[in-house]
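Here it is: the structure, laid out below.
Incomplete set of chains, arranged as in the complex.
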Amino acid sequence: MVQKELTAHIKINSERCKGCGLCVWVCPQKSIAIDKISNNMGYFPACTDDVGCTGCAMCALICPEAAIEVYRDNTTQTDTASVTSTSGKDNA
Amino acid sequence: MSEKVLMCGNEALGEAAILAGVDGYFGYPITPQNEATAYMARRMPEEGRVFVQSESELAAINMVMGAAATGARAMTSSSSPGISLMQEGISYLAGLELPCVIVNIMRGGPGLGSIAPAQGDYFQATRGGGHGDYRCIVLAPASVQELVDLMQLAFDLADQYRITVMVLGDGILGQMMEPVELRKLPRRDLPEKTWAITGARGRPQNILRSLLMTDNQLELHNKHLQEKYAGICKSETRVEQFDVDDADVICVAYGIAARVVKSAVIVARDEGIRAGWIRPITLWPFPTDAIGMAAEHKGREFLVVEMSCGQMLEDVRLAVNGKAPVRFYGRAGGAVPTVEEVLEQIRKIAPVIVD
Amino acid sequence: MMAGNFLEEVIIAGFGGQGVILAGKLLTQTAMKKDLKVSYIPAYGPEVRGGTANCMVVISDESVACPLVVSPTSLIVMNKASLLKFTPALKSGGLMVMNRTLIDVAAGRDDITLLEVPADDIALKLDNPRGANMVALGAYVTARGILTVDDVAACMPDVLAKRYHDTLEANIKTLKAGAAYIREHYDAVVS
Amino acid sequence: MQTVFSRTPTLKDCTTHYCPGCGHGLAHRLVAEVIDELDIRSRTLGIAPVGCAVYAYDYIDVDMIEVPHGRAPAVATGMKRMRPNNIIFTYQGDGDLASIGAAEILHAANRGEKITVIFVNNAVYGMTGGQMAPTTLLDQVTATTPRGRSQQNDGFPLRICELLTVLPGTAYIERCSLHDPKHIRQVKKAIRRAFEHQVEDKPGLTLVELLSPCPTYWRKSPKEAMAWIANEMTKVFPLQCFKEPEKS
């Protein structure tokens, strides 16, 4: 695996993932692929080596299973991710 | 004791619902219950409560479902064809165990039929015209005063058991005026509606659902419902009896028909016939025990009188269970049996006793 | 007032617009106020407007078992169609008030007490053209003797919609004219 | 490291029962995100449809009820009239809303009920196995249009937004699509506007239509399904805000 400075990365919950491939399709950086090993549900989940990931969150945005989390270096500030969800204060 | 006022059944049932604290009325016009809808249109806003004329009976029962789901007291009223349109909704209400009150002021059927009084929806009310195994409590008042009292009971029963309570009357009950005391009955001690959907604040989400697809859930739910129903049978059966003890012929009738029959029984006694009278007040649960016990007495016969082709008849036969002959006299399609006709039937069955 | 056990079953019948429903309610209300047991059933017909209207009133000193009236003890008929329809049902010995103004045929019963009252004429003369029902009711009440016209007059405000309260006086006058007609022409039957 | 995107709390932490690539999961997430952003979880009441999304209450963590097929708008009426301070939404498929429930949505809209309708149009009945919906395109093959939907036998694709826009009782009507990230953002905005309108207690019904993929019964891969929305569905169902809510 190529070592590199990560400014952003994603976390795929591979047990949630159904291998629909939509994240693969939309990732501008081609950072995501479909795995060759199936998960416990029998699906082949998405996986990533995070190479090139800009944290644009396109993948997370389109994931029907909300199986992707996106993290980014605090210092970087691009405009792509406008979908950060806030946790409701009111969830007592 | 408050003063008596002269009121028609349809208006009185509305006022009784208001006394019972109904929060929302949802209904669609249909004869012969229109005065109820009109009354509520006027009175509910006066009380700061909700009146909605729904686009149909289908919408009405679903509005009731929504209102009841929030824990409110909700009701609708209609007449036969309109009640038929509610059957899917009623089955859902049973599945969801939502309390509500439905009034059916029955008219002649089948089809568009007529607007004349009838009792042809007994099967629908007591057996469930909707799909699946479920029951509604069915109350059958025979006077405007009883209508006022049972309406209030209906809301309590609904809340106590999380069940649909149907108040079943015929067109006459809705249209007739009688003196009533608009007395407010004491409310039962009722369980809190912790299941209601009001917003998940400080508690986990509440879900009201009837789709139960896994792990035998639906069968367990049905078991639970059946147990609840058995409990209601034990505690909530109501019946009125009159001159039964020594009777040779026992007449069974409900609602307005029961009043006609009572007159006939009184005249029969005058003629020296030992007639008696049993009036189920709850049609479900049916007073099976009372009738069964009455049937133990050897040599008795039963006469069931209905404004239908014979529906309660089946419940009476089930209660009597072969222990006595059960005869039937019915008028159908909006016709009402007369005292004279019923007397004729009684006379056929029972001998005149010269004391 | 009548003494002892009694069961009075009245049918009032006429055209749609003749006010038979109002007359029936007024009679029922009055009896109730006099602590009698009562019931009242309007007949609601298929026709939207027009056609015949009728109502059934039961008055008793015991609670009313059957509110339906099949064989009335008293009958008030305001038009010919009603006369033809209900006369056969009137109990033998019963009382009939007939609106003579609009009915030009005989009752055809000799086993009843027949009061022929020119109800519309009397009302018209009192300038109350819709008051025939009150004339007939006044006549009936007077002849039957269960209630008095004063009882009835006292209850009129309870039954008449507020917006018609300006007609109260005229209607009471008309009611009493009906009573007067009976006293004048049928004094013998007044109980 | 900063979290750019994570699961919103009102979307329960579990796997859905949907097919891979199904739009319902997406729609649920967006609704849940808006609920959290507006901080209304504890006063929101949801109504699940009869359709693939019948289990919506297993995913969206607010009080919810499951009601007869198509009748959600009537149920919502009963709820909103009783609890005007709650935020009420229905979540309905095209069969649920546009077919069997046509009268209920029409009249709730005409009464101007203050509810929000999330209308998921996937041009097919998913739950029952891929039959024709009112929104099925002409020539589209479904279980009940084996030769493709024929205008003569089956009528036209029904455009709900266009129809309801005619009614003065509707306050905000927009059609968006879930077919790519850009449009998904637009969906979220629209859902937010709809809920906001209700939160501000402004008059009228709000409805957002979502063109949503059903890869299974379109017999397409999830990617192809998205492309089909972009290329075919939007031709028949143009993306558009049909009625702007008044500014507050």
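The letters A, B, C and D name the chains in turn, as written, and every chain counts its residues from 1.
Methods note: a residue touches a chain if its C-beta (ideal position, glycine included) is under 8 Å from a C-beta of that chain, and two chains touch if they have at least 3 such contacts.
Small disclaimer: the values here were computed from a predicted structure and weren't measured.
**Student:** Which formula, in the displayed labels, states the number of copies of each chain in the whole complex?
**Tutor:** Full-assembly copy numbers, per this file: A x2, B x2, C x2, D x2.
In this text, only the chains that are shown with their structure count from here on.
**Student:** Report, in whole Å, the distance between the mean C-alpha point of chain A and the mean C-alpha point of chain C.
**Tutor:** 87
**Student:** How many angstrom between the C-alpha centroids of chain C and chain B?
**Tutor:** 34
**Student:** What residues in chain A touch two or more of the other chains?
**Tutor:** In chain A, the residues touching two or more other chains are 90, 92.
**Student:** Going by the touch rule set out above, which residues of chain C reach two or more other chains?
**Tutor:** If we look for residues of chain C contacting two or more partner chains, we find none.
**Student:** Within the complex, which stretch of chain A touches chain D?
**Tutor:** 8, 15-16, 18-22, 25-26, 41, 43, 55, 57-58, 60-66, 68-74, 81-92
**Student:** In the complex of these two chains, what residues of chain D are touching chain A?
**Tutor:** 1-11, 15-16, 18-26, 29, 33, 35-37, 39-43, 180-181, 184-185, 188, 215, 221-223, 226
**Student:** Flag every residue of chain B that touches chain D in the complex, lowest number first.
**Tutor:** Result: residues 23-24, 26, 50, 52, 54-56, 58-60, 62-70, 72, 74, 88-89, 92, 96, 197-202, 205-211 of chain B touch chain D.
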